[in-house]
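Heads up, this is only part of the complex; the chains shown haven't been moved.
Order of writing sets the labels: A and B. Residues in every chain begin at 1.
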Amino acid sequence: MVTSLSLGEISHALGGEVVGSPHTRVEKVGTLENADERCIAFLTQDRFVRDLQKTRAGAVILGAAHRDATALPRIVCRNPHAYFARVSAILHPVTSVAPGVHPSATVDPSATLGNDISVGAHAVIGRQASIGAGAIIGAHCFVGEGTAIGAGARLWPGVVIYHDCHIGARCILHAGVVIGADGFGNAWEQGADGGRWIKVPQVGRALIGDDVEIGANTTIDRGAIDDTVIEAGVRLDNLIMIAHNVHVGAHTAIAACTGIAGSTRIGRYCRIGGAVGIAGHLSIADNVEISGKTLITKSITQAGTYSGGYPFEEARSWRRNAVQIRHLDDLVKQVKQLEKRLAQLERKDR
Amino acid sequence: MVTSLSLGEISHALGGEVVGSPHTRVEKVGTLENADERCIAFLTQDRFVRDLQKTRAGAVILGAAHRDATALPRIVCRNPHAYFARVSAILHPVTSVAPGVHPSATVDPSATLGNDISVGAHAVIGRQASIGAGAIIGAHCFVGEGTAIGAGARLWPGVVIYHDCHIGARCILHAGVVIGADGFGNAWEQGADGGRWIKVPQVGRALIGDDVEIGANTTIDRGAIDDTVIEAGVRLDNLIMIAHNVHVGAHTAIAACTGIAGSTRIGRYCRIGGAVGIAGHLSIADNVEISGKTLITKSITQAGTYSGGYPFEEARSWRRNAVQIRHLDDLVKQVKQLEKRLAQLERKDR
């Protein structure tokens, strides 16, 4: 069954101004590049106006600045990207799941199950766990003892939440996410035989706020003593590592492959690129933006954009340039010497 | 039961020239270093000739250039590494799996199952999914609604494939692989309270070509609107992140821990090292080689080798040199000034 909406129906629901026929009907979203006449596409940036002019979309969503950049039926609105997200959510509702507890699931009798939940095949819900109303627990998920899953949360298949953790309302956790595993806590004990690591029990929890989305195979460790905390509205991409006792402020977004070491505090509204590494016990201010692959070794106290990626080049010239980094301090000293000698000559010359 | 083959039998099946007794029998593969007389080993590079001379292997595979580098029974062939791979596949057949659908598996009645498939314990096959002939679905795998698995594909335990995806024939997906999770699509909506991220539904698919191998815990997100595409013959190592709408060209190989951001297009026959980061919306030409840990921030239009790793050194000298990078632009200006002042003195002196 295909959902179809007219532009008039859309603007009635979501606001914005229809330019062109409000009876234009669309069935699905598309990119300007690949849309057909059943699609509604969107434009956010000037550089895509060329695509707009060639698009075969049936309708488009755009801002006031591009109001006249096309003759297609269109919706003019303040934030085309967010507007498009909402239209897409209506046209493409999330696949429904079977309600109820799948007969193959293993639910401890002491667990609390809210109304209208779905527990998938072979899922395991531990002792004293609680699943909020409307939550969807995917196949093969594991919800540990005493853990609470908020109302309307969705765990895709194969998510593991250890004991005593908390997942907020409406959170989305993708496959392979692991929440609440032990942090990397080890005490070194010297010994006659050379010594060994003693495991430091990780007795804190991992607490995830409301409306957080966490990408596939990302891991968030439980706290060592106090808790690891992810505040509301945070967005985490795939394969991210959040170590024990990290605190991520509300509405911060972190791209894939980034790692944050223990006890670091990230502010609110930060935007952190992919493959960033942030050392432990640091504090990052609100509204900080960090470029991809940057290594952060000191606290950042001011909002702003920070970078630290090494520039790539052809291997041959890279070999020539990179090797000189190992002599950079010497080069600086050499230049200082030249400066001195030159100044001396200049004095004589005067 | 041990398979054993004579060099004559091997060369009959795979070509190459036997030097020494064709009746020499081997049971398994070995490294030059650790092989015993039941083993067949191989040599590809000059630097291992020393190992060849000390090996206790029963036979070796090598190229014409090394034909006389040993007195052992041997097979001389064009590509010893590929030849060895084929011999190993014969001597070490993949562990057989129980045919049929394990009684503990959950297979939706609307799914299509090919001949001679194996579905492991506790696996879940969703509505309208299809499993090609001879495919092996490991224990705890999840195949989402409408997803098609190609003939002869092998999913090791714990693989998750979301809905509406396609996995090509003879693909090998290792444990923990996640295909088709939502891409990192978020629209920022400013608000009186500071604002929040609106989820952009991810309605594209992830399409994996034939003969692709994907390493453990690697994630490939579904497209936002159009599809994410991995072409035939691609090799992906472990813990790789392929973001939404990335396109990876045929026969490209990517080493572990690499991340490729959204909508980037990678060419065919590329070789990308480990822990590489490639920014979004870029285009990388065919036959590009990228060294490990390089950050790619611009499109690459020419085949060639590209690098960008920062050279390591002892921490003490690293501290001295790295700090100077923060003054590199000043140093360049200082040298320009010296150049000017020196030229002035020289002019006077002339």
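Here, a contact is a pair of C-beta atoms (placed from the backbone, for glycine too) under 8 Å apart; a residue touches a chain by one contact, two chains touch by 3 or more.
In this text the structure is predicted, and so the values were computed from the model without any measurement.
**Student:** Full complex copy number, with 2 in place?
**Tutor:** 3
As a convention for this text, only the chains that are shown with their structure count from here on.
**Student:** Where the CA atoms of subunit A average out and where those of subunit B average out, how many Å apart are those spots?
**Tutor:** Roughly 24 Å separates the two chain centres.
**Student:** Across the complex, what residues on subunit B touch subunit A?
**Tutor:** Touch residues, subunit B against subunit A: 104, 106, 122, 124, 140, 142, 145, 158, 160, 162-163, 176, 178, 181-182, 184-190, 194-201, 203, 217, 219, 221, 225-226, 239, 241, 243, 257, 259, 261, 275, 277, 279, 289-291, 294-297, 304-311, 313, 317, 320-325, 327-328, 331, 334-335, 338, 341-342, 345, 348.
**Student:** Please give the residue numbers of subunit A that touch subunit B in the complex, ascending.
**Tutor:** 28-31, 33-34, 79, 81-82, 84-86, 88-89, 92, 94-95, 102, 104, 120-122, 138-140, 156-158, 172, 174-176, 211, 213, 215-217, 233, 235, 237-239, 251, 253, 255-257, 268-269, 274-275, 292-293, 309-316, 318-319, 322-323, 325-329, 331-332, 335, 338-339, 342, 345-346, 349
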